[in-house]
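A single protein chain has been removed from this complex, and every other one stays in its place.
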Amino acid sequence: MAVLSLVARRLAAALVLLGALSVITYGLLVASPGGPEQVLLGTRPSTPETRAAIRAEYHLDDPFPLRYAHWLGDAVHGDFGVSIYSREPVTDVIADRLPVTAGLAGYALLITFAVGVPVGLVAAMGRGGLLDQGITLGSLVLLAVPPFAMSILLLYGFAVALGWFPVFGAGDTFMERVTHLTLPAVALAAAQAAMVVRQMRAAALDLAGQDFLTFARARGLPRTRVWIGYALRNAALPVLTVGGLLLAANLTGALFVEQAFGLHGLGALLIAAVSQKDIPVVQALVLFGGAIVVAVNLLIDLAYLVVDPRVRHGAVAL
Amino acid sequence: MKTPTIRAAVVALLLLPVAACAGSPQKGGSGPERDTLVWASSAAPNSLDIAHGFNNASTTIQLAVLDTMVTLDAKGTPAPALATSWTQPTPDSYEFTLRKAVTFTDGSPLTADDAAYSLSRHLDPAVASQAASYFTTVKKVEAVGTDRVRVTLTRPNTAFLSVAAIAWQVVPRKLAEAHPGDLGSPEVGTIGTGPFKVAKFSLTSGTVLERNESYWGPKPALRRVEIKAISDAETLRMAVRSGEVDATDGLNARDARKWTGLSGVTTSFYPGNNIAYLALAVGNGPLKDVHVRRAIAHAVDREALTTLMTGGHGTIARTVLPMPQMTALYGDNMPKFPDYSFDLAAAKAELAKSAYPDGFTMAVPYASGSDGATVMQAVAADLAKIGIRLTMEPSPGDKYMATLMDHRGLGVQYVNLSYGTPEPVEVLPDMISRAAAEPQGFNFSGYGSAELDARLDALAGATGQERQDQVTALLTEIGEQVPYVPLFHMDNGIALRDGFTATGLSVWNPNFFAVIRPAGK
Amino acid sequence: MTLLDVTGLTVTGRHLVVDGVDLTVSAGETVGLVGESGSGKSLTARAVAGLLPKGMTATGSVTLSGLRLLGARERVLRSVRGSRIALLMQDPFAMLNPLITAGAHIAESLPRTGPVRRDRAWRRTEVARRLAEVGIDDPSVSGRYPFQLSGGMRQRIALAAALARDPELLIADEPTTALDATTQHEILTLLREVQRARGMGVLLITHDLRVAFEMCDRVAVMYAGRIVESGPGFDVAKVPAHPYTSGLLAALPSATVTLPRLEGIPGSVPSAGDVTGTCAFADRCSQVDADCGHARPPLREITPGRHTACLYEVRPRPRVEQPPAALREPSPGAPLLTIDDLSKRYGEHTALGGVSLSVGEGESVGVVGESGSGKTTLARCVLGLAVPDGGRIELAGLDLTRRGRRGDRAHRLVQCVFQDPSTSLNPSLTVGATLAEAAAQGTREGRLSVPELLDLVGLPASYAERRPRALSGGERQRVAIARALAVRPALLICDEPVASLDVSVQAHVLELLRTVVRDLGTSLLFITHDLAVVRQITNRTVVLLKGKIVEEGKTPQILDTPSHPYTQKLLASVPPTP
Partner (left out) sequence: MRGVLAGLLGLAVLVALFGSHLAPHDPAAQDLALGVAGPSAAHWLGTDDLGRDVLSRLLAGAGSALLWPVLVAVGTTTLSTSLGLLAGYRLGWIDAIMMRTVDLAIAMPGMLVLIVLVGVLGGGYGWSVLAMAVLFTPGDIRVIRSLTLAQRELAYAEAARTLGLPPRRVMFRHLLPNLAPTVVSNALLSFVAALVSLAGLSFLGIGLPAGTPDWGLMVEENRDLLDLNPWASVAPVVLITLVATSATLLGDRLFDTLSKGGAR
């Protein structure tokens, strides 16, 4: 069965990936100067006894392989340890932050497609026309604006100058969430929407040249049938792929925006954790990120499986 | 160019639906009677237990929730708190009498046992308390009867009370014993006898305090305090500006100009118990030479630096002690200390006397993006004028901190430390004791000797005039040998939106939530 | 009565491509529109169906039994398409939606209104009926996806879909070009049957004169965007009334006789825009004179229903009386190439199942087979582009199958001319560079210079400067031949070298190959699907079927008296040469 073997293959790959990721990050963090002491001792003078106690508690004097093995042993039992900084279980720390980032990512993705797909199609239809050129140029510019610059721009424009939106935080109720996350989502989506516009435009143009589209029209099929059954369905896959990758990117890489909008999301957490040598948190985050990427890719492949018979019947390898 | 129009269109398209419900972003604070304060700190509090959260953000909350045995009055002298009174039977022991009928917010009564344990736990390595070094002189803590606590020291320590005023925060023994490592974490939280109790503590969505209605002391005017962490200074400022935040202490005197400009916001500054200086590693090459050190002291334009870094809300530092400690110690009759005016000629002259008449080049590590970065840039510019070339070596804050605390590659360091007590003994050992010259210590100049250590010990026990003279002597020596170049004292500041006032802000009483009150109340 | 009436149709894109075409198709009639690539025949078809590519515009008039199509609203056209005009396109692999089943294609094309209720059951039976009409009785086919079907099957499905709403006119644009000879034959027969049964009009677009003559009641020959001759197929074939037509006919290779000389038409097709004011064929014409250049000759009627755009009588071409079989007999002795029990598999598919053959010194052997017969794999194995699973290849005493033994001698022994002229040359290198590089790979003595090589293949030395994109398909193949011969190989392999060339050009290239190998004494292994070509250029022929040799012998006797049924089938499916 195609699906099973696919899933199996992917899971195997995932294990390798996560293994590699964890070793690399752990190694980097251990190798880099300074340890969790700074965080644990604070910026106050400390006594030798305290320092000794800490080194013992966090196995700071063990050799790297031993420490890693220690961590791995717990990790495989689902115990990702306790945050050095906040002293709560890492899983809680992440669970605490996830909703913000997830909301942001989802919202951004929504905007990205709500804008990207139609605009891309419009551009493709009016190919070479003024509108098309405008859109193409516009998307290029959006691609070129650094996300954090975009954040600052929006922040000043809509939150400070116009005061339409809150400046920071993620809000508590659903409605608050929406208002709080709108600007960050836009900042995040801007470049991605531009990407999707380009993608969609290309896909549509490519389709327009396809014989089977002409043949469909030649048989006098109704417009809806041609557009939905033929054009969209065939354009869906590439766009779908982009969407998945964007989602993964947003979940793991929204840190600029989170930083600028003072959102306590995973990105912000990562930055803090890295600078605090909060190894358990960083490890968990990186693994989480890896897992997300793997999962998304798997979902995309499954989607292909569903939509494209050639893949389903193993005529084309994934 | 079509771009702007397109972008505008896109954004507008997205905003329209939500713009409606975006209504007034003001939350909290916007209630009918404004006894809810939305407070923002520039860093997230990481623990409600000083043993693991000895930093501004955390301590601010701790002092609102937990009571200390003693406290400091406006002049910085110890005053009763949970201890109604105390005696000093021998120079090296204290006996505190506990306030009657005080209960923790969980209803359980406060006992002498709780109080005693709350101190002794800081000595337990298993707790790995960040406050441990404050209590190194504590030998024994015991509950005497139901309402008295006796503390025995290894040797007399005049600073003990002042230190206790910050770090001896009283928690229930049961709770503390059960959680040596993670008391005060979001999971465990904490219980105190203070004016407020914790309604919610999360590193992500912030902290909420509610008035402790059964508080033994004067009730705070605020019913509820919501505490947010906004790490980005600019975002924080805009949050206050837009009214989403009512008050914050997260403003750097340096940015005063930007804050004072905000409408509907009053910013007030008061002397901070901090000292910014350059540490000159006396063990390192050219810096071995006292003339070089003096030359540097002369060459740095402290006045310009002070205005740059404190935006007019600070003072030039003449000695290495924080201003409040100086005033607490000397009052108005400040003695004259060796001072090095900004004088390039004098600087060149000093340098000429040294082994490096034409100057030298030296690497200077610093934390990128920090105040240090700015200061060192300015200093480098100054020193270049007398031929001392500093090559800037940036590294991320944490990495810099790590190398610094390992005392690796010390040269010219910018250091700015805040302290908690009016006691010079809290500061001086950090600067000139040989113990502090070891890794994890704060003596970055490496200046020190057995003789000095002895004098420091003596100072620890000294009182009155004797104490004053000893400090003066030490400061004078530091002034002559210049292991440190004092730079400036920076004021602390808080910003309040209209509708709130703060009276009696003092460096010795960082309990903001007790002093901030709705306007008119 | 006339069904389709096209008058003065002109199509312009970046420049003029169709220039005033008049054309009629009556009900029940099959009209062939013949022309080489670039003659504008396909665009004419597209214009009629109102499906011109973006950026192209048509003027003139197109009416379908009175209804104006050209310039009509899209809504009108949509109501006409499928139900009255159907369009069948060339590439069966690109014409179907890869994501839906064969059945779905037909079902979605069925009329949406009618006397009986259009429910599921009806649709199923209807689909089955339509499939049966195009000769597919296996109902499971309707459940399959395009990629699971052979080219022929797909073309049948496409036809069924195109006819689903019973149009009066079917425009078939090169419907069989992409298919194998035998399949092509089947589809054409099917097309004729369906046309007869339904009595519908068919406009058949093709580049293959023979197909046109075989299929059509009337034939119109297109050249550079205009029609140069039209008339009943039979007459046109017998007595061409335009030099171009007669040129084409002369260039046609024949499967029945070995022509002493293969004559192509000199020069190449001009673009319609450049010749609006003159006879488009003038500067390639053997009997051109002053008047041809002055004005555009009108399409004049010579006999009823017979038109030509030439001002003059077409002189009959002089028949070169020469003993046929100009091919020299191979010198007897040890064979140059010996292939022994060669086998190669790709996964499940067996490309070669134990093939043994030999090529003698100076001999020319043809390998005939359809796609999937393994003929190309055979070539690739000899060239070392594929590694055989078993068997031996010995070339001039050198064992090519032993790994690593190919060394630097092999490439001097065997070279190849590949099929696709569009990719046979490196687009980023000049012709000169390509040839020089090739020559450098040969032995020092007797190394040919670039000009010599160009001269060898009948190209001016100035071509050395050009890049491939400035060359016509024929010229590219000439260069490709020169490149292959540059190292003076003992054996030249040709893999369908002329398959994608127009007839007139094809003739040139074949003639060139014939003479060159004769002069250089190179042995030839000629791989093709076209029996007529084999006849012209090989002494011996090997017929491959599914990776096995089914028949082998002297070319004439195989083509004249085939013994194996498959060979007979192949021969039967070659359209008769007039």
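Residue numbering begins at 1 within each chain, and the chains themselves are lettered A, B and C in the order written.
Keep in mind that, in the parts below, a contact is a pair of C-beta atoms (placed from the backbone, for glycine too) under 8 Å apart; a residue touches a chain by one contact, two chains touch by 3 or more.
Nothing here was measured: the structure is a model prediction, and the numbers come from that model.
For the chain that is not shown, the touched chains among those present are A, B, C, taking the whole complex. Here one chain is not drawn; of A:Ala56, A:Ala69 or A:Leu140, the residue touching it is A:Leu140. Of the options C:Leu383, C:Leu459, C:Ile558 or C:Val574, the residue whose C-beta touches the omitted chain is C:Leu383. Considering the whole complex, the residue from C:Ser424, C:Ser504 or C:Ser573 that touches the absent chain is C:Ser424. The chain omitted from view is touched by exactly one of B:Lys75, B:Arg257 or B:Arg408, namely B:Arg257.
Here one chain is not drawn; of B:Arg99, B:Lys197, B:Lys228 or B:Lys399, the residue touching it is B:Lys399. Of the residues in chain B, those that touch the hidden partner chain are 233-234, 237, 255, 257-258, 261, 304-305, 307-308, 366, 368-369, 373-374, 377-378, 381, 392-397, 399. As for the chain not pictured, it touches chain C at residues 383-385, 408, 410-412, 414-416, 418-420, 422-429, 437-438, 441, 469, 480, 483-484, 487.
Residues of chain A that touch the chain left out of the display are 13, 16-17, 20-21, 24-25, 28-29, 31-32, 137, 140-141, 143-149, 152-153, 156, 248-249, 252-253, 255-256, 259, 267, 270-271, 274-275, 282, 285-286, 289-290, 292-294, 297.
In the analysis below, only the chains that are shown with their structure count from here on.
The chain pair with more C-beta contacts between its two chains, of A-C and A-B, is A-B.
Annotation: 88 Å between the Cα-based centres of chain B and chain C. In this assembly, the C-alpha centroid of chain A lies 52 Å from the C-alpha centroid of chain C. Taking each chain's centre as the average of its CA atoms, chain A and chain B sit 38 Å apart. By the touch rule above, chain A contacts chain B in their complex via residues 32-35, 37-38, 40-47, 49-54, 57, 82, 85-89, 92-93, 96-97, 100, 111, 115, 133-135, 137-138, 141-142, 154-155, 158-160, 163-170, 172, 175-176, 178-179, 182, 186, 190, 193, 259-262, 264, 268, 272, 275-277. By the touch criterion stated above, chain B contacts chain A in their complex at residues 1-3, 6-7, 10-11, 13-15, 18-19, 21-22, 25, 27, 44, 46-47, 52-55, 125-126, 128-134, 136, 181-182, 184-187, 202-205, 228-232, 235-236, 238-239, 241-242, 244, 396-399, 401-403, 405-406, 417, 429-430, 436, 440-442. Interface residues of chain C facing chain A in the complex, by the touch rule stated above, are 49, 51, 53-54, 78-83, 86-87, 89, 91, 94-101, 108-109, 145, 147-148, 158, 161-162, 164-165.
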